[in-house]
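The complex is shown incomplete by one protein chain, all other protein chains being positioned as in the whole.
== chain A ==
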Amino acid sequence: MGLKPDPIIILTLIEENAADSVPQLTKPERETREQTQGKKREREMRRWGLLAKEALTQTLTFARFFCLFHVTNHYLWSPTLVFGPSMLPTLNLTGDVILAEYVSHRVGRLGPGDIVFVRSPVDPNKIVTKRIVGVEGDRVTYFKPRNGDSCHTVVVPKGHVWIQGDNLYASRDSRQFGPVPYGLIEGKAFFRFFNGIQRRSFMLVKEVQHGLHDRPVVCGHLIALDHWDNERCNSY
């Protein structure tokens, strides 16, 4: 009783029903079988056309969302999980969620003291987190703690940076693989969300991520860094 049917819908229904029943009632001689079938086909085509249009709109929306997601994660910022002993005491052993930003290294505003994400020159599938100690033209003095504590001085060549972990005793960095070309730098760390996430294996990290539904890290992207566990920490 409270529901008043929309007059437009009623008109459409009447129109469709009238079209279906026209051949039998008003013009039985003029409307031949083929014309009826032609009209039916036309209606079906219209329906398929509407369906296709709807599918295209949904695909475009999905594509727009995906592209926005990609552009934000590669050109603006994204939350990243970092773990490992090479940046103690600045970053935690078991894991930190850090906001990485991708604007500074493109405009060239990186300098000594910045924590950066670098694609490892030893394995291009891994990204490591280290601090920039010297840029091109700087003279860097370093020592290797396990190799007799001898001091070396090197001038960083053009287009390269010298990166070192904060924990000199457990870090594989430019002291082992030399200065790193600037083109390998992926991003700069500038904000830390969480402190000390417990992790025993990579799979556990995934569980933690799913549990934090109201945190921004849920839709961030994880960069798998050098896998660390108790047996292999000596190799760092």
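Everything that follows uses one rule, which is that a contact is a pair of C-beta atoms (placed from the backbone, for glycine too) under 8 Å apart; a residue touches a chain by one contact, two chains touch by 3 or more; residues count from 1.
Rule of thumb we're sticking to: contacts and distances are computed from a predicted model.
Looking at the choices "AP-2 complex subunit alpha", "Mitochondrial inner membrane protease subunit 2", "Origin recognition complex subunit 4" or "HORMA domain-containing protein", the name in the UniProt record of the chain not drawn here is "Mitochondrial inner membrane protease subunit 2". Summary of contacts with the chain left out: across A:H74, A:R109 or A:H152, the touching residue is A:H74.
Remark: the residues of chain A touching the chain excluded from display are 60, 63-64, 66-68, 70-71, 74, 119-125, 157-160, 180-184.
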